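Here the complex is missing a single protein chain, while all its other protein chains stay put.
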Amino acid sequence: MKGWDTVIGLEVHAQLLTDTKAFCPCSSRTGSPPNSNTCPVCLGMPGTLPVLNRRMVDFGIRLGLATGCTVAARSVFARKNYFYPDLPKGYQITQHTEPLCSDGYVDVDVEGEPRRVRVLRIHMEEDAGKTTHDAGRPVSFVDCNRAGVPLLEIVSMPDITSPEMAVSYLKELRLILMYLGICDGSMEEGSFRCDANVSVKPAGDPRLGTRTEVKNLNSFRNIHRALEYEAARQAAVLASGGEVVQETRLWNASLGRTEPMRSKEESDDYRYFPEPDLMPVIVDEAWKESARASMPELPAAVRARFMERYGLSPSDTLVLTASPDLARYFEEGAGLLPEAPKDIANWVMTGVLRVLNEGGGSIASFPVSPDMLAGLVSLVRGGKISGHMAKDVFTEMVSSGRTAGAIVEEKGMSQLSDEERLREIAAGVVRAHPGEAGRYRSGKEGLLGFFVGKLMEETGGKANPKLASRIMKELLNL
Amino acid sequence: MKITDSQVLHVAALARLKLDPEEVKRFRAELNSVLEYMDLLSEVDTDGIEPLHHPFPAGNVFRHEGAEPCRGAREALENAPHREGDLFVVPKVIE
Partner (left out) sequence: MLETARRYRKNGVSPVREVSGFLERITRDTCNAFVAVDRDGALGAAEEAQKLIEGGSEDHLAGVPLAVKDNICVRGIPATCASKILSTFVPACDATVVERLRKRGAVILGKTNLDEFAMGSTTSTGAFGPTLNPWDPTRTPGGSSGGSAAAVASGLCAGALGSDTGGSIRMPASFCGITGLKPTYGAVSRFGLVAFASSLDQIGPMAPSARDAAVLFEAIRGHDPRDSTSATAAHPPLNLDGLDLRGVRIGVPDEFFGEGLDHEVERSVTFGISTLENLGAQVKRISLPMVRYGVAVYYIVATAEASSNLARYDGVRYGKRAQGVGDLLDLYLETRTQGFGDEVKRRIMLGTYVLSAGYREAYYRKASQVRALMARDFERAFGECDLIAGPATPVTAFGLNEMAGDPLSLYLLDIYTIPANLTGLPALCVPCGFGGEGLPIGMQLMAPAFREDLLLGAGISFQDCTRFHRVKP
């Protein structure tokens, strides 16, 4: 916005892919019947105590290392006290003054420009349950399945200066989480959540303005729209001589604006104090080393490698690395056909992804394996089938799960590339259309298409198009 | 007075307790006498002393995944004062 600087800080909550909850052995998987993944501990029954899931800490360490953070040698849990029906104990176990990680960063690309967003801290905490409402009745329902699911909270510094940069940062952070295998990154299912802190200030002014917290951001598009709206709203308030109120606002996607949230507590005094039921977490060099040693390749490295090794464009690379599974799929295919990675890339982007986008499903369970795809591409490159036919073969492979070779053979779809045979048929076509042949020879070169078309018809579409075109031209030019 | 009526009410509200005016007065007097007693601690020089929160802190007490199954979930739910199916029911929550 002209004359104004936007300052954005982002808080991300990532639900972790541990098998069990943070402090009890209940399953942390979603999609179960209400209150079926609960136990006396996560229900906050009297006399119960939390016991820390080691894997949660391990995941936190990995994310810290992946974002260049300092992993604290000693970190401590704390209680955040407040009342809410989906908070069984009346407090959330989180980390306050001694978080697991601090001082990291995420490098992003904002419309071609490299920028860096510093990560202030990463800490561990437990999720709350879910409250749902009944539209017609004055009641709400509480499901504690999600209560106690482990989360990592990632807090950025207010280094973000535009909605575009915010989205870039979130996309990259999400990819890092997915590539580490610690979070599935699903915004729709709520395993990757984001809240924003937004303020504006006159351009170049070193002092930060009053910020608001913006919640209910459930897609990248909405994040962009909400941040754009809120920054503009604040600028308008200030420009007209008003003051920005420090408050929490909810993004209303249907109305396209942020609205102040009705306050749930007169004051959010969380009365943090160290959690007496849990012991400190000590992370030594050995633990960090072992995490480093088993660290998978991070998205930035994968992208760099794809562009260098396979000569892919930046935009194609972005598409192919949108998830670690997809990247693995492409790479496996490219490995099988090292002379034609771009062909594999195209097939993945236009073929595989189209099917997935239309019909749903995951790349992990896609019926056409990289091996099978490479097989198909080989047939095209070897001239056995045309690119056009390959599309049909691919569709058949997806629905039947059979290999390209098997389908082509069964349907007799082999491309006709036998030159002698083609010349025979082509000659026949020329004889059958003397008028057009005459007109071609007297200058109407556009009629070549007509003849090639006829040749394709005669061969039931199987003629190798390049060959057909050359042969036809030769015959007509005689 | 270490604590005022409005502080008593504030603290009661934070703890989700309702007090009638007589109780506010009574609790205020009682809390006040206890808080005044606690002024004793200002006698102690605690400069540079790390607070003690656990008597014998040990590090890294963990649960390893797959160790043991959940216990007592169904019976725990039997305690719900108001349930519909398997969901706990509360008066409507306004966001």
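For the reader, a short list of remarks on this structure follows.
Residue numbering begins at 1 within each chain, and the chains themselves are lettered A and B in the order written.
By our rule, a contact is a pair of C-beta atoms (placed from the backbone, for glycine too) under 8 Å apart; a residue touches a chain by one contact, two chains touch by 3 or more.
On a predicted model such as this, the values are computed, not experimentally measured, just so you know.
Although one chain is hidden here, its contacts on chain B can still be listed: residues 3, 7-8, 10-12, 14-19, 27, 30-31, 33-35, 37-38, 40-41, 43-44, 46, 49-56, 58, 61, 63, 67, 71-76, 78-82, 88, 90-94. Interface residues of chain A with the unshown chain, by the touch rule above, are 40, 43-52, 79, 81, 83, 85, 88-91, 140, 142, 144, 267, 269, 271, 273, 276-279.
By our rule, only the chains that are shown with their structure count from here on.
In this assembly, the C-alpha centroid of chain A lies 41 Å from the C-alpha centroid of chain B. The touching residues of chain A, when paired with chain B in their complex, are 18-20, 23-27, 33-40, 43, 45, 51-55, 57, 74, 83-85, 131-134, 137-144, 250, 261-262, 264, 266, 269, 271, 274, 276, 278-282.
Of all residues in chain B, only 13-14, 16, 53-54, 57-73, 76-77, 79, 84-95 touch chain A in the complex they form.
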